[in-house]
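One structure is given below, encoded as structure tokens.
Here the complex is missing one protein chain, while the rest keep their positions.
Order of writing sets the labels: A, B and C. Residues in every chain begin at 1.
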Amino acid sequence: MISVVVEYTSILDFIDFNGQYVMDNAYYPFEDVYNLPFAISYGLWKIIGGALAWLINLIFPENPVSDWLMSEPVCVLLSLIIFMLIVFIVVFVCTLISLWMERKCLGRMMDRRGTMVGMKGFLQCVADGLKTFMKENTIPKKVDNMTYMWTVSLVIGVSVLLACMIPLSQRWFVVNYDSGLLIIMAFFALAPFFILVSGWSQNNKYAMIGGMRAAELMISYEVPMLIMIATTALLAGSFNIGDIVDAQYETVWYFIPQIIGFITFFFCATAESERVPFDIAEAEAELVEGWQTEYAGMKWGLIMLADYFRGYVACAMVTIMYLGGWALPIIGNGPIPEIVFLLKTWFVFFLMILVRAALGRVRPDQIVNIGWKVFMPLSVINLAVVLLLKVGGFFRWL
Amino acid sequence: MDTSAVYQKPTEEEVKTLLTERFPEVEVTGTEARRVFAKLPREKVREVCQYIHDNLSFEHCSTVIGVDYVDHLTVVYHLSNYWNGLMIELSADIPNDDPHVDSVTCIWEGVNWHERETWELFGIVFDGHPKLERLLTPQTYEFFPFRKSYKLRGQE
Amino acid sequence: MAMKYLEKYPRSTARGLWVIKPQWHVLKLFAKTVFHRPVTVLYPYEKEWVPDNYRGRPGLDFDKCVGCGMCARMCPTACIKIVDSEAADGKTVKRPQVNLGRCAMCGYCAEYCPVDAMTVTPEYELAEFTRFDLLYGPRRLAYDKTTEGMKVKLEVTLQSDIDNGNAERRVSVFSLDRPELTDAKCIGCKKCAKVCPVDAIQMVEKGTNEKTGKPILRPVIDEVKCISCSNCIDDCPKDALVMKEVL
Partner (left out) sequence: MADSIAPIVAAEEKLQQQADKMETDKMWIIMGPQHPFSHGLWTLKIKVDGEICVDAEPIVGYLHRGWEKETENRTYPKIIPMADRLCYAASMTYTHLYCMTVEKALGMDIPEKAKYIRIVADEVCRINSHLMWLAAVGTDLGNLTVFLWAMREREYFLDLNVKLCGARMTTNYPRIGGVRNDTTELFDRDILRTVDRFEKALWEIIALMDDSSIIVSRMKGISYITREQAANVGLTGPAMRGCGVDFDIRRDDPYDNYDKVDFEVPVLTEGDSYARYMIRTEEMFQSCEIIRQAVKKIQALGKNAPYRVKAPSRVPAGTHFMRMEDPRGESLMYLVSDGTDKPYRLKVRSPIFTNVSSAKLQCQGVRIADVPAVLAQIDMCLGETDR
């Protein structure tokens, strides 16, 4: 790559927006789809990198580094890093909000106040995070150190990755795969393996039983969930999340034809994210903290956060598959579809909180029973109903 | 009265006569409303308890209590009948130098822990008890803390 | 009389959707508490109302106290100690000192105080930085907002009164029991007169000892002044004084 050294005089020569639309960049990574977070990060890099290049140019005039910094491939590469940060921070804040919401709503349902630290209790999340990070990093003597550390980082990592991969709208996504739902489902199903291994590695009976239970749970709830995902894909004609949302906007929200599937999937998603009433893997009444027993301090804090990431993903999946995603019935996408999507997700999360407040914990054998004997037939019935509708041409009239 | 028949709801008087007729060693020291107090030699404890359980329908043994009277020890049993609320208090004196008495755990399972407790606190050995170990106090104790010879601070 | 709950439950298992009702109840409460305040009290800012007879730390009216030691005698945790203290007129008097680290807040000191000097107070926030700070001396025990309800009265009915059909008469315990002297045991050591906190005991000369020629002293108890604190009984070296209980 040969660059021509140009004479630069002012900073505005570096921070140059005119005529440079993000999608005009030859190295634009999302083909022909506009990506809002990338556009933001591209602009941000223009400002940061331009200022940087200008500074370097000021000190060492007529050097090639400044030009290189502002060249098209480097711009894309570095704005991708900023893009990742932006996506993560947005998801992180959304998760913290759902954590705060759980604390507040659960408090009100139990006739108490919930957290009270700053900003109506929102800063309690920050305080908790700080507290867990300040704690001593204790590792028990007799654990299998390798798996102990690896599995927990994988559980956390997969959950965060999963949460980042949820598209918030047509223009807010990380990858636009055609098999979007399947990828999310695959990642979603990954964590229980690590939980099983982690429970084994801790050399603790509670943790081991917790890990076993997580595996039990995974086996019994994955299958109905997959069937229901397939049903939705069948109805929409695609696994692509954007296509599913569009299909729902064009016909009806899918919870109307798939009401059975909606309820079943909601409970399956609750079970997959290991929330009450299906939190047998960390049933604190009998197993102390289940598979998390031996994790202390920061690790435990991150695990708890990962739990909420998974809860957020579960709600987002319900929203995408049954509640029309980011689209509103008549308005369509609207000015800020991301907000619409998040509001719907939090509504589903509120339902989860309600279930948590009202119900007790299910016994492991009952969980397997419910999974195989109730949810599995229900999902098949749902599939049959959808097949009938599809074959009967119901959706052609809408 | 027929001492071998089974009575489900024996009255105080019936219990008194039955016990004294069947076991001449048992001395009924008094009766109140729904209460019978009796004294018996320690060799007879299991036999009498078996009879009270089987024939007089005393299904429940409330407690086994040890008392240290310095010159001798005493074990007190409180037996209760679930059909009419009658209670029998049996007490057996035990000499200090040979603190042995038959266990009644084989008759009432619930007595198990009470006997263990009485053993660890008073040193009364219950022969035939399935697991006569220390329960409330640490396993390393070698004395019997509730005996009068064990003085508390402030006791002269 | 009938069963209230067992009449309606257990419900038949055949009822469908058996998880809806609890959620409805929870949602109802949620809707209520979103607009109303929840029942919890924001503790350091709001405090619950406590009645007058609330048993917080003990309080003491320094001037009313006679230093009889009844509180120390009745205290089940032995946290009260009678210490020497300086009164307003410079005299050294005996007053109780309470170790709140041991206090069980049972209120016996207030209940058994014959002159109602010891009271219960509604103060319950008693945390201190050191254990030494938990020692409340007689002056520190003072509580300035003492009301009539905080002075726990010990009023009883006598069994003899009930038997005589006079059941509504209530008397203070401290006006009933009086120590009684067994004349033969007394050696006239004047100890009882010394320890009496209200000076109810006078040593009176009752003849002369024939052998030594010294006067024979015997305590005479002023029944009105006596508060039946039984200090004299405890200190009598020959057990000549016995509390005569009125029942």
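One rule holds for everything that comes next: a residue touches a chain if its C-beta (ideal position, glycine included) is under 8 Å from a C-beta of that chain, and two chains touch if they have at least 3 such contacts.
This structure is a prediction, so every number in the text was calculated from the model and none was measured.
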item: Touched by the hidden chain, restricted to displayed chains; value: A, B, C
item: Omitted-chain contact residue, chosen from A:I59, A:A285 or A:V391; value: A:A285
item: Residue in contact with the excluded chain [from A:N63, A:T138 or A:Q366]; value: A:Q366
item: Where the missing chain touches subunit A, by residue; value: 106, 109-112, 205-206, 209, 276-277, 279-280, 283-288, 357-366
item: Hidden partner chain, residues of subunit C it touches; value: 1-6, 9-11, 13, 18-19, 21-22, 25-26, 29, 39, 48, 50-51, 53-55, 74, 76-77, 104-108, 111, 120, 152-153, 155-159, 162, 167-168, 170, 173, 176, 243, 245-247
item: Residue ranges of subunit B at the interface with the undisplayed chain; value: 34, 59-63, 65, 67-68, 76, 78, 80, 82, 84-85, 87, 89, 91, 108-114, 117, 135-138, 145-146, 150, 152, 154-155
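Keep in mind that, in the parts below, only the chains that are shown with their structure count from here on.
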item: Touch-based graph of the chains, sorted into line, ring, star, complete or other; value: other
item: CA centroid of subunit A to CA centroid of subunit B, Å; value: 68
item: Centre-to-centre distance between subunit C and subunit A (centres being mean Cα positions), rounded to whole Å; value: 64
item: Between subunit C and subunit B, distance of the C-alpha-averaged centres to the nearest whole Å; value: 40
item: Subunit C contact footprint on subunit A (complex, rising order); value: 105, 107-109, 111-113, 116, 354-355, 357-359
item: Of subunit C, residues touching subunit A in the complex; value: 19, 22-23, 25-27, 29-30, 33-34, 38-40, 42
